[in-house]
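The structure follows.
For this depiction, one protein chain was excluded, whereas all remaining protein chains were kept in their positions.
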Amino acid sequence: MLSLNSHPSGRHFLQIPGPTNVPDRVLRAIDQPTIDHRGPEFGALGRAVLEGAKHVFQTQAPVVIFPSSGTGAWEAALVNTLSPGDRVLMVETGHFASLWKKLAGRLGLDVDYIEGDWRHPVDAAVIGARLAEDTQHRIKAVCVVHNETSTGVTSNIAAVRAAIDRAAHPALLMVDTISSLGSIDYRHDEWGVDVTVAGSQKGLMLPPGLAFNAVSARALAAADTAKLPRSYWDWREMLTANAKGYFPYTPSTNLLYGLHEALAMLQAEGLPRVFARHERHARATRLAVAGWGLELLSLDASAHSPALTAVLLPEGHSADALRKVILDRFDMSLGQGLGKLTDRIFRIGHLGHFNDLTLCGTLAGVEMGLAAAGVPHRTGGLQAAMEFLARTPEGAAA
Amino acid sequence: MLSLNSHPSGRHFLQIPGPTNVPDRVLRAIDQPTIDHRGPEFGALGRAVLEGAKHVFQTQAPVVIFPSSGTGAWEAALVNTLSPGDRVLMVETGHFASLWKKLAGRLGLDVDYIEGDWRHPVDAAVIGARLAEDTQHRIKAVCVVHNETSTGVTSNIAAVRAAIDRAAHPALLMVDTISSLGSIDYRHDEWGVDVTVAGSQKGLMLPPGLAFNAVSARALAAADTAKLPRSYWDWREMLTANAKGYFPYTPSTNLLYGLHEALAMLQAEGLPRVFARHERHARATRLAVAGWGLELLSLDASAHSPALTAVLLPEGHSADALRKVILDRFDMSLGQGLGKLTDRIFRIGHLGHFNDLTLCGTLAGVEMGLAAAGVPHRTGGLQAAMEFLARTPEGAAA
Amino acid sequence: MLSLNSHPSGRHFLQIPGPTNVPDRVLRAIDQPTIDHRGPEFGALGRAVLEGAKHVFQTQAPVVIFPSSGTGAWEAALVNTLSPGDRVLMVETGHFASLWKKLAGRLGLDVDYIEGDWRHPVDAAVIGARLAEDTQHRIKAVCVVHNETSTGVTSNIAAVRAAIDRAAHPALLMVDTISSLGSIDYRHDEWGVDVTVAGSQKGLMLPPGLAFNAVSARALAAADTAKLPRSYWDWREMLTANAKGYFPYTPSTNLLYGLHEALAMLQAEGLPRVFARHERHARATRLAVAGWGLELLSLDASAHSPALTAVLLPEGHSADALRKVILDRFDMSLGQGLGKLTDRIFRIGHLGHFNDLTLCGTLAGVEMGLAAAGVPHRTGGLQAAMEFLARTPEGAAA
Partner (left out) sequence: MLSLNSHPSGRHFLQIPGPTNVPDRVLRAIDQPTIDHRGPEFGALGRAVLEGAKHVFQTQAPVVIFPSSGTGAWEAALVNTLSPGDRVLMVETGHFASLWKKLAGRLGLDVDYIEGDWRHPVDAAVIGARLAEDTQHRIKAVCVVHNETSTGVTSNIAAVRAAIDRAAHPALLMVDTISSLGSIDYRHDEWGVDVTVAGSQKGLMLPPGLAFNAVSARALAAADTAKLPRSYWDWREMLTANAKGYFPYTPSTNLLYGLHEALAMLQAEGLPRVFARHERHARATRLAVAGWGLELLSLDASAHSPALTAVLLPEGHSADALRKVILDRFDMSLGQGLGKLTDRIFRIGHLGHFNDLTLCGTLAGVEMGLAAAGVPHRTGGLQAAMEFLARTPEGAAA
């Protein structure tokens, strides 16, 4: 078997903002014999996960599950609802928003792109203004990223919904929740989202390989007239087969075992408690960053992500060199800067299957890495985080 | 954890023609912690599986690995090489050929479909004739299924290649090897195939969730001019990232662990021995069918599949009722009849991680099931298979 | 990782009469992180398995669990209840009875040994006669093997109990159920057994490494006066710690996880159904042996074991040569002849996690092996077994 860790001893700290640490329970669930995807046992599994997934999206609408990465769910959202040349309004929150935009362009869509500085959330007022100007309703969809994984900035989806409503604009609302679902409060139904895009490898605590679309009735209606060619991603055959717990092509059976287990774990913990746990760990992390005297990438205090924290390095210091020291010396993987942030930031993932002491180990690795790499900083960051964690038990008001 | 088997004791016999029985070694490999898909350990894994996969396709050309089902690899083959309205020549070998045709139609391709009776392989002469008629080279691709999983009929790809060559036609050759790769001799390079389509859950002995395209230089060149919209399936970003062992979006890390292990197992056994093992088990199975006095679906003796055997029920008897008796009484899953063969046939998978005694248990289940379900037959089918297996050791000339 | 199977493909058939095939559910349960054996989670686990184990022994008495092989449980039974020089009455049912006798001798006990021919069960009348002669009650214990794993002969424990009672003799009754517990009806309380000896690796479907003593009140009282030196095996500290779910020294935590799962599986199937399943498979096996024209080792039809079947080879043929052919050609392990039966018999295990098709594969392996090894036999053994299995569903009266 391929040796997966160059460190001789101890458990790797996987603190990128996804894929996250997969719980042993989930890995063991995946490690069961594959079954007949057309047999009765599979049907029961299929019905259970299709129904259970709705809970995490806080929806009554159908949730479609693809054997694909999250990128596939981006594509699925667009090809099911739009036609070549359709205009979509997208917002540059960071690297992943820019990738989604690039994908839309490749599919032949006409992207109206609201530029951003990668340090702020979506500005709902700007969206509202664009929609108000669009009196002919050429914009068919508004696409935003709930939690921008490349920057650690979370946008207010309810505000986006309100802006669309105020403009009385018929555009569909599509939201990428790849790094927020199961970590940050997200309400598909309440916020009137038409297509929610998600993946398995973040808050859902699974390995990568499953992607999701939660689909509103309006989105489903749009699928009947949308003209972008599609087959693999088509919702309609999927939903027909899903009705009995099956899939139109071979699903990723073993990852569905894992999904079943992960949904049970989230249900047992309870979503409010899950969200509070992420908030608490994010706050502790930001206290550590402040303690080190380093700068958060996120500039809007109301938009700091509960799932990950991006940290800017002092001018003239290489984030990638720091990450390499931390990986080599302390066996921890941190997220790199992507796109225009390459080498400028590192990202600490504190989402998914996680707890206080793993967070402390993580912050210790950063603090020792800063010292080992010669990055100017103050000590005491972890100390500040610990004081917060010790005096603020889980479940207490943060 | 969801209980996956309604039978209280013993191991389920998964004898559908895929997904196949996943070896414990592969399941345990998958059951390892997910790692950073951008870190150095991942790069080593990625390079190893991308290189190792070539061996199974018998190619020096690049092999692209998608996180998707095999259906995705069908779509990828088409969208990377073709433009809207392009004509493709397809051959109706059975249900899966018809699904691929349907998919092509949805993508806006113009399918020239050579009809078939689902009991014979591809007739290379007919392909040759169509191409010869196509003097303006409007046909851009010839798409055939190597081993039709719905019928147990294997087609001669070398003959198709020869027919194309004789016609001196520039059409690309695309071959679906979903249920042949790793089970039946298949030679991407020698047979001049441009795109080979494959999946993880058959001869590769993995759970479903990975799909493959082996891509010739001509196919890659076609990708530069092909105009079907594509992003997720695009080979070009994939190959750029693959050069260093990485992927342009999050790959299905844990299934890649399994792929690494499965490739090692195939390499250790040796492809010639793997192919001979499948041939031998298929022959034993046909001896059993003959012993029972039942009819093979496959009518051309030179095209009987080494990977699965489809058996017709006597008129007036329900194959699905038989399969239900066998599942309920003997805890074995057999393949159902698909499309127009629904309820008329059952399919015995004898591919992947398999051996003589599991085959005997499988054939015993069929023979006892025929008795229990009241299907007219002779006893002695398994006996005939056993006599063949006993006097023909693995490795002896079959 | 050490490669554990020289065969390149397919699942090994482990058809020795133990260790038996461990269900995937049990292996996965064992594959969980080890926990603090003094913490609250462990206490809950300990209480659950200590209580659950009683059900399988059909007792209300305490069941002691040792981290050891079954041999340790033999030793524990004796050292807890007896003093140096004590006389014990033992019965030569086969190799394992002779090993237990040897062990008793090493501990300084005086063994009164009723000889046997290894082809018959315990004769309760002979035991009764010996006890009747022992008017001074020098015999302190009667030790018998319920199911002699070396011969496939099962003895009637209720009859032994009745013989002791008729003799009005105070000797303790100790019974080895290593290869019967969880496979053959066994009633610690109803049959008035004082110490039941068992192991994990047969009907309990676990890997080897746990051993058991079910202990009656009389046996426990004997422990207070018994003078054989003991510490590791001492019941008293064990029972004190067990009261709260803990153990006096570090228990085999991960095997206890497996025990928890295995007990749940046995409970779900239901003991009566488990026993009937074993009876049915044993009967099918004997029909196969008769079909081959071979001789059962067991000569008393009322004592044929439901758990395994020992088969004599025709004079002049080597059972070990046959087993080697079967292992090399068909990847199946069968039990060897032990002690004076070396090379004369082979033993087919049909106990534990098992079902009809695995039995058929097993019998196919024997039948093909007989042919391949040139052992004179008739074909049709498996055919006879299959006819029985097909017409006698599980749950029907056998």
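We call the chains A, B and C, going by the order they appear; numbering starts again at 1 in every chain.
The definition used in the following text is that a contact is a pair of C-beta atoms (placed from the backbone, for glycine too) under 8 Å apart; a residue touches a chain by one contact, two chains touch by 3 or more.
These numbers were taken from a predicted model, which means no experiment stands behind them.
**Q** Taking the entire complex into account, which one of C:318, C:336 or C:392 touches the absent chain?
**A** C:336
**Q** Considering the whole complex, which of C:54, C:187 or C:230 touches the chain not shown?
**A** C:230
**Q** Of A:42, A:118, A:249 or A:354, which one is in contact with the hidden chain?
**A** A:354
**Q** May I ask you to list the residues on chain A that touch the chain which is not drawn?
**A** Counting only chain A, the missing chain is touched by 7-11, 13, 21, 23-24, 31, 265, 268-269, 273-274, 277, 329-332, 353-358, 360-362, 364-365, 367-368, 371-372, 379-380, 382-383, 386-387, 389-391, 393-394.
**Q** In the whole complex, what residues of chain C lie against the chain that is missing from view?
**A** So the residues of chain C touching the missing chain come out as 1-2, 4-6, 11-12, 14, 16, 18-22, 27-41, 44-45, 48, 66-72, 75, 84, 102-103, 106-108, 199, 201, 207-209, 228-232, 234, 249-255, 257, 260-261, 327, 333, 336.
**Q** Which residues does chain B use to touch the chain missing from this display?
**A** 1, 24, 28, 31-33
Throughout what follows, only the chains that are shown with their structure count from here on.
**Q** List the centre-to-centre spacing of chain B and chain C in whole Å, with centres computed as mean CA coordinates.
**A** That gives a centre separation of 45 Å.
**Q** Where the centres are mean C-alpha positions, what is the separation of chain A from chain B, in Å?
**A** 34
**Q** Round to the nearest whole Å and give the separation of the Cα centres of chain A and chain C.
**A** That gives a centre separation of 53 Å.
**Q** Which parts of chain B, given as residue numbers and ranges, touch two or more other chains?
**A** Residues 11, 21, 31 of chain B each touch two or more of the other chains.
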